[in-house]
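Excluded from the complex is one protein chain; the other protein chains are retained at their positions.
Labels run A, B, C, D and E following the written order; every chain starts at residue 1.
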Amino acid sequence: MPSTLSYHLSAEEIGRFLHEDCPYGDLTSALLEIGQKAGRITFTTRHETVACCTEETARLFEQLGCTLVAFESSGTLLPKGAPLLEARGQAGALHMGWKAALNLLEAASGIATRTRVLVRDARMVAPVIEVVATRKIFPGTKAVAAKAVYAGGGLPHRLGLSESVLVFAQHVAFLGGEQELWARLPQIKARAKEKKIGVEVTDELGALAAARAGADIIQIDKLGPDDLRAVVRELRNSGLPLVIAAAGGINLDNITAYAASGVDLLVTSAMYWGKPADVAVGMEMTGQAS
Amino acid sequence: MPSTLSYHLSAEEIGRFLHEDCPYGDLTSALLEIGQKAGRITFTTRHETVACCTEETARLFEQLGCTLVAFESSGTLLPKGAPLLEARGQAGALHMGWKAALNLLEAASGIATRTRVLVRDARMVAPVIEVVATRKIFPGTKAVAAKAVYAGGGLPHRLGLSESVLVFAQHVAFLGGEQELWARLPQIKARAKEKKIGVEVTDELGALAAARAGADIIQIDKLGPDDLRAVVRELRNSGLPLVIAAAGGINLDNITAYAASGVDLLVTSAMYWGKPADVAVGMEMTGQAS
Amino acid sequence: MPSTLSYHLSAEEIGRFLHEDCPYGDLTSALLEIGQKAGRITFTTRHETVACCTEETARLFEQLGCTLVAFESSGTLLPKGAPLLEARGQAGALHMGWKAALNLLEAASGIATRTRVLVRDARMVAPVIEVVATRKIFPGTKAVAAKAVYAGGGLPHRLGLSESVLVFAQHVAFLGGEQELWARLPQIKARAKEKKIGVEVTDELGALAAARAGADIIQIDKLGPDDLRAVVRELRNSGLPLVIAAAGGINLDNITAYAASGVDLLVTSAMYWGKPADVAVGMEMTGQAS
Amino acid sequence: MPSTLSYHLSAEEIGRFLHEDCPYGDLTSALLEIGQKAGRITFTTRHETVACCTEETARLFEQLGCTLVAFESSGTLLPKGAPLLEARGQAGALHMGWKAALNLLEAASGIATRTRVLVRDARMVAPVIEVVATRKIFPGTKAVAAKAVYAGGGLPHRLGLSESVLVFAQHVAFLGGEQELWARLPQIKARAKEKKIGVEVTDELGALAAARAGADIIQIDKLGPDDLRAVVRELRNSGLPLVIAAAGGINLDNITAYAASGVDLLVTSAMYWGKPADVAVGMEMTGQAS
Amino acid sequence: MPSTLSYHLSAEEIGRFLHEDCPYGDLTSALLEIGQKAGRITFTTRHETVACCTEETARLFEQLGCTLVAFESSGTLLPKGAPLLEARGQAGALHMGWKAALNLLEAASGIATRTRVLVRDARMVAPVIEVVATRKIFPGTKAVAAKAVYAGGGLPHRLGLSESVLVFAQHVAFLGGEQELWARLPQIKARAKEKKIGVEVTDELGALAAARAGADIIQIDKLGPDDLRAVVRELRNSGLPLVIAAAGGINLDNITAYAASGVDLLVTSAMYWGKPADVAVGMEMTGQAS
Partner (left out) sequence: MPSTLSYHLSAEEIGRFLHEDCPYGDLTSALLEIGQKAGRITFTTRHETVACCTEETARLFEQLGCTLVAFESSGTLLPKGAPLLEARGQAGALHMGWKAALNLLEAASGIATRTRVLVRDARMVAPVIEVVATRKIFPGTKAVAAKAVYAGGGLPHRLGLSESVLVFAQHVAFLGGEQELWARLPQIKARAKEKKIGVEVTDELGALAAARAGADIIQIDKLGPDDLRAVVRELRNSGLPLVIAAAGGINLDNITAYAASGVDLLVTSAMYWGKPADVAVGMEMTGQAS
């Protein structure tokens, strides 16, 4: 089911990862004088894992002059002990790439795997719900994070400020009050005709006001699942064609409860902030010189 | 106690964070026509927090034409509810910077705060132990991660491959066996005279062999605290001037046990992989135009 | 009415423009030995102009060590002969920035001014119509182009592939036919709940099929205004809550006719591809040394 | 006749174009789940076109993992309906590259084609005249623009400030008057021995003064063709070995008149500022998976 | 006499120098816990020195949050023991910038100072001769090198391949022989009307052939001063308005002899490849905290 997941990262970004971990060569390999031995590096899952950024890891080793033997496509669900990627080349090159490659695979696959669990758990109780990933990333990691969300079966919520409309209290602060927002919403809808207009609210009153004012998406922030369910019921009763999203504090432990609340969307950053996937690395000598 | 913590990130890297979240303006602010209102943004801790990357966040807002009112230095321990940073400027600019700034503060302060807890817990039982942070970062985040480790009172373990010597099994694979490593260690020490030579081992046998061969640092990987304690005892008995490090699986839950094992160093990535600090953001209008 | 128009370009991008025109100093100024004279540079409109990228031009001169005296905000409509920007500094610095600054002001203000005319002309016959700017830019110029579209009162159509859904024939080619698209549309809508789903069609049959299949936005490509009006009438008769967009060949000459067709949106790249604004540059010596 | 036209753009710049249009994947292809289908993309001229940046477009698709089938070299004159470039690969990759590739081909070939017309028209009346392209580009596009000028048979006028000498009124402003320039010209010639010294003038008086002072190139700005012809006649009468250039307002409509004025060079930016070439794009499925 | 020498390097390039020497803070300062002390750094010449890149060094310290007290402009000739630059700030910031700043000042001032000596020595025997600097730089250093050449009173020879014409034997290799070059020269001159056409030759025969074929600049490579003088005499006897340049092996030891040969230009890379200027660095504590 993964589709456009090849090569989200540019060669330049991959090169930056390499330089970050190995700016001027591997001193240890140099001192051991093993750099020109021929060898193989293998990456293997240590638990059930959704592969991610294998394509980019392949390129990373190619940038070092290595040859790819095989890798699993991003988005593939792998059991424990499955090969993720194998490359061959000079020991010097394999060592230069090892950790940058591993960090990339583990960080990306960790997000992808958590995304998959979030989606699976949510859909157990709400089969057509979507789990969408917030903008709350580690700065500088958006390309990896977005690819991993796709790989795990989620979708990005908003990839930035420039292509979607979501009104926060922090916008309202400059309008002089919510009434002004409700008054302006029709005009905003008239301008941003290609967008659904979202408004973030924190209680039923706000939710209903936003819905009546014409918001397309009601994003309800930081309500517990039970309160949320009540608000959703009221919103559905309005008969308006609303998309209802829950946000704030949704995580692997409570996602089923949130999914059962009747919302259409679960907006979460829980996939980003957890442990990396655990991937085993093996290296093996295959010849005295390459 | 924070010392050289100003400006670890370049203006270019800060600009990249901004572009990542707001490539072409905030569509919502544009539609609401609030961009030229004058306002204030405040960042406030929601729990005890070690501030980090406030200097860079200040620059981020300056890049947008805003004026800094105040910020706490990186490394400062703040109670819940304390102001982290305040800036003033046009609403349009404040909104363009909001989330990139928040993501940076939260990611960096999260690592710094966890580092502080790790150091504090370890030193409760081993007052002169050091907690050092591994290379297992999210690719592309090393400058933020390294600054946060310092801010929390830790130190980097190795910042990359190029300036320290640590021999792994993956190096030994190209030597044809451990005996060859022991045979070569003296020569490596003779060459890398300015470095301490580290060898990673996984059991007592390896540890003692490495020590006898002349390794300066014995890094023991993935041993439980009890087994570790036994190995440390044997190593100390050797009378050699060794630095002993434990690595693999050390986290907030078990760090005290590991610290009690008698090692000199705890090598961990537990500070990197957890939740971001929780920081509240407020915006307020201060004038109709700026 | 301009709102979030400050600082769309990063310092790095502005520096790239400078380097592009003046990689290693102005040889002419060097030979004339005028570099340290104090002077003033002024940019003045030569026709009615919507100012754009004045903020970035200001920064460009600041990067060269000059002092800004004044500039008009992006989005301001200026008459012929109006001052756009004035800076002071060393003659050497003013000459290094002159042409890069002028090219930026002229390119950006040209797009902004054309956008304004397109919007004005379209709204003369269709007061709530929107003129939205396509992705057909000169590669590498998106930040300038997007800012200029906003400055002129337009909106971006799609800023890229990653945050909106628009199905083209080139997508359908991989589905095995339009029927498959109609069959899949409900599922796509169910997934991309936060987005309006657009489908590009080229005739009435396609338009109606897309509408019935559930498309939110019907983008009609390359139909003349009269044919378009007929299709719009049929679509409106369907009673569906559609957003109808016209695309393909809309320009300054025919936009009124297209606007009169009853569509909601005019999708065009006509603002991008025309002459730059004409801006006069004056330089004046204000002192023998600065 | 095109010669050094391969690979004017770096891999990094090509990657920037890709990221600009497709920062985080094609959402539409992802939702349609077509990404892994095998396919073909073809680019075909819609009018007589001078191909340009086909080499770079080829690299763009290679960066996405596609395979090039064929492309026409930059500088080749193609009739309407001719194939420009064909690539094969996964549907996901083809869609990620489509628009960035098209924008590049159309922008570059548009400039190349207009350059060719300008050169052809000018040489109809003045067989050895040169059409040279100014520095008045869209900021950030110099590499594409310069390649396109070559592809169309023109030459760059000045690629920047650092390698040629051209004195403008804005330089004279810091000399205290033209007399000072005439006085200094011999010394400038003595220093910049490898360069021809150009002076921009706006009338006959200036032109003759510059010539007498020793300028090698007299660039006459913003004179109509008839006035220009008169000035050229006077300059030729001087018997000095002058290069005479006309600049300012030369375009596709009046270039023949300017060419007939007797000047050696026509300095124009008319090739830059017009419509992009019109190129048709086809995509076709060639297999269920690649 | 220095003129356009401010700010040849972009903020990004300066940031790159900083990151290169201090990627993640000064570990020594951090361990000593001196980072927040207030201090001063001074750079002082240790021999007669032409200052260069002081402007960029000033910016480097400003990027670190320091305040500039004073600096000498690039191009200023300073005696031994003269202050070059002084900045104040936190000890942590001063230490982060120290070596990158010093390396920049010493490398640039070294080139500038050598350039000045070359120019001075050449002009002692040939008052209007020019010393021009080749393209044989350390890759990546052109901006610094070019600024330093100007600062020392030289001029760049060619800053790259794109804006000047110089025919080498390596071009002739693709023409099938020198006769073909002589045959084509008139056509090249007719095309590149704004350029002087240079041809590199290695003996009198070649020099005379090039001159007769119409070359504007005869660059004579790797002839000793005496042979060179003979060729120059022959060329001058031709009565053609030639610029004659000597290249190949010209250095501080033999430049006077070459200058006496009668050529117009000395093309050399001798300024690039020598020792850096020797600059003393002092740091001083001015307060317990800043």
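For this structure, a couple of remarks:
Here is the rule we use: contacts are C-beta pairs under 8 Å (C-beta built on N, C-alpha and C of every residue); 3 or more make two chains touch, one makes a residue touch a chain.
Since the structure is predicted, the reported quantities are computational estimates derived from the model, not experimental observations.
The chain we do not see here touches A, B, D, E in the full complex.
Considering the full assembly, E:K136 is the residue among E:K80, E:K136 or E:R212 that touches the omitted chain.
Residue-wise, the contact with the chain that is not shown comes from D:Y150, picked out of D:W98, D:Y150, D:F174 or D:Y258. From the set E:V50, E:C66, E:A112 or E:V144, the residue in touch with the chain omitted from the display is E:V144, counting the whole complex.
Only one residue in the set E:E106, E:D216 or E:D264 touches the chain that does not appear here, and it is E:E106. Residues of subunit B that touch the chain left out of the display are 128, 130, 132, 146, 155-160, 162-164, 190-196, 198, 217, 243, 245, 264-265. The chain not displayed touches subunit A at residues 11-12, 15, 18-19, 23-26, 29-30, 32-36, 63-65, 90, 92-93, 95-96. Interface residues of subunit D facing the missing partner chain: 1-8, 10-12, 55, 142-143, 146-147, 150, 156, 159.
Simple rule for what comes next: only the chains that are shown with their structure count from here on.
Contact with subunit D and subunit E alike is made by C. More than half of the contact pairs of D-E, counted by residue number, reappear in one of A-C, B-E or B-C; that pair is A-C. Measuring from the averaged C-alpha position of subunit A to that of subunit D gives a distance of 42 Å. Per-chain Cα centroids separate subunit A from subunit B by 22 Å. The set of subunit E residues touching two or more other chains comprises 11-12, 23, 146, 156, 159. Pairwise chain contacts in this structure: A-B, A-C, A-D, B-C, B-E, C-D, C-E, D-E.
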